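With one protein chain withheld, the remaining protein chains of the complex are depicted in position.
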Amino acid sequence: MAFDSFSAFLAMEGHGPYVWACYGVFAILLGGLMIWSRRRHRSVLAECRRRYQQQDQRANKGQTKTAATFTRVEVSQE
Amino acid sequence: MNAEVRPVIKPATASVGTLAAMLAVFSRDVRVAFRQRQDLLNPLLFFIMVVTLFPLGVSPEVAFLKQSGAGILWVAALLSVLLSLDHLFRHDFDDGTLEQLILQPQPLFLLILAKTAAHWVLTGLPLVLLAPVLGVMVHLDGNSIAILCLTLLIGTPVLSLVGAIGAALTLGLRSAGVLLSLLIIPLYIPVLIFGTGTVAAAAEGAPVAGYVALMGAFLMLAVTLAPFAAAAALRISLSNS
Amino acid sequence: MSEPLLQAVDLECERDARLLFQNLSFSILPGTVTRVEGPNGTGKTTLLRILAGLNDAWSGELLWCGQARHQNRESFLRNTLYIGHRPGIKPLLTPLENLRALMAPRQPVPDQVLLQALAGTGLAGYEHVPCRNLSAGQQRRVALARLLIADEPLWLLDEVFTAIDAAGVQAIEALLQQRAAEGGAVLVTTHHDLDLPGMKRITLGGEVNHER
């Protein structure tokens, strides 16, 4: 151990704020990136699953594609 | 239907030489530019205005201007080249000329070299010619002005060549102008450093031949490599459109 | 049977995560006019750009005169004429200057011939007017003037009849037929009801299944 006490460890002979700021930002950014990447992975997975289920439902119903007719859409005037 | 008489497939060697094709590309760009002279003038006006901002914004003191004049001129020249780069391929892209350029049998990188040469003659060269006037306005001495013009003469073609890569990469994108600057400015740093560094060295009376030679090496490197990268980038951008 | 100029084998193209076509195979023979047809958004223009060598987001095989195209790129480019949606006309230049610039890298043509070609498309008297002062149809005609002098055996023409009047359309149809009779190969996309005797068709957007 390079320090006599825990408070000496925190103070680092006056350089504490600098050292701890560096390590703090490092932990926040790296940890944040890791957690955010993981969350994003989860949400993409969930999104995919939702889409597949929707697709399967639609396939069961059997929708057909409609051709273009260019008929005017009636807008009710009330 | 008579399929016997048919046009003969010509041999792979193009009937028009590469040099002639390059010349055609160059002369068309110059011709188009002279039909719209305002576009030629804009980067020059921009150059002058940016240089004017420094005495106004920082200090009109002779000592300050003497010391930073070369840097100011270099940064202003860099920015105005950057500003003009967006046009390098955009009009050709919009009217379909670029598609035809890619489909020529001559090597694309040489045609792009011709286009870049036209761009330099139309924007870089006028900047070099204008530099002495502005050099006097920022109190540079005669020797410094001469060296500054020399570095600009070697450096601005590099700006055009490297910039062509960025212009090709950002072709057809929405915010192409800003993006182009983001991509290209880091690549301009060596030219800027040596351009201003050479003038500074000359002001201290140090020999500059070595630095000028080094800038020449940058130019050679840019001439040999940048057109290839720009050609690849153009193919990608057009394939996407 | 003459040898095909361009041959496509199992072409497949996906754009924006949508399958445009797959298993598309055909040959372009000398002396034929081929029309690429299909509704909007089925990839007609994309197919033409692929064939011209502009778009490279495809898989499959393209043969030029029986050999892989990418190994004979120069010969292919020299012998193929492509005119796209945007035909490469500079608004600031005159028709004559435009045509000269377009022909310059391909074949040396004297101005006399260029002027004749422009006259042939009905632009006599407009040779020295900047193209931005011409109508859309007239600008289109400047690009089409190339067809009157081009010596490339394969023509790829995208929407060639756009903005052209009825008389012009007839004249161009006749030109394409004449070109085929001479032994040239022409591939066109058009929405106009083109039906020439002996014309071949490539139909897109029919039985392509969009699910993999």
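Going in written order, the chains are labelled A, B and C, and every chain counts its residues from 1.
In the analysis below, contacts are C-beta pairs under 8 Å (C-beta built on N, C-alpha and C of every residue); 3 or more make two chains touch, one makes a residue touch a chain.
Rule of thumb we're sticking to: contacts and distances are computed from a predicted model.
> The chain dropped from view, which UniProt name applies: "Membrane bound protein complex subunit mbxM", "NADH-quinone oxidoreductase subunit K", "Sarcosine oxidase subunit gamma" or "Heme exporter protein C"?
Answer from the UniProt record of the missing subunit chain: "Heme exporter protein C".
> Would you list the chains present here that the left-out chain is in contact with?
A, B, C
> Even though one chain is hidden, which residues of chain C still touch it in the full complex?
Chain C touches the missing chain through residues 15-17, 57, 211-212.
> Just the residue numbers, please: which parts of chain A touch the chain that's not shown?
These residues touch the chain not displayed: 1-3, 9, 12-16, 18-19, 21-23, 25-26, 29-30, 33-34, 37-38, 40-41, 44-45, 48-49, 51-52.
> Please output the residues of chain B touching the missing chain, sorted low to high.
162, 165, 169-170, 173-175, 179, 182-183, 185-187, 189-190, 193-194, 197, 200-201, 218, 225, 229, 232-233, 236-237, 239-240
Following the convention adopted for this analysis, only the chains that are shown with their structure count from here on.
> Chain B to chain C: how many Å between their CA centres?
34
> Could you give the separation in Å between the centres of chain A and chain B, each centre being the mean of its C-alpha atoms?
Roughly 42 Å separates the two chain centres.
> How far is the middle of chain A from the middle of chain C, if each middle is the mean of its Cα atoms, in Å?
Averaging C-alpha atoms per chain gives centres 47 Å apart.
> Using the touch rule from the top, collect the residues of chain C that touch chain B in their complex.
Per the stated touch rule, the residues are 2, 5, 29-32, 52-57, 65, 72, 74-75, 77-80, 82, 84-93, 97, 101-102, 104-108, 130, 151-153, 180-184, 198.
> Using the touch definition up top, name the residues of chain B that touch chain C in the complex.
1-16, 20-21, 24-25, 28, 31-32, 35-36, 91, 94-97, 99-100, 102-106, 111, 235, 238-240
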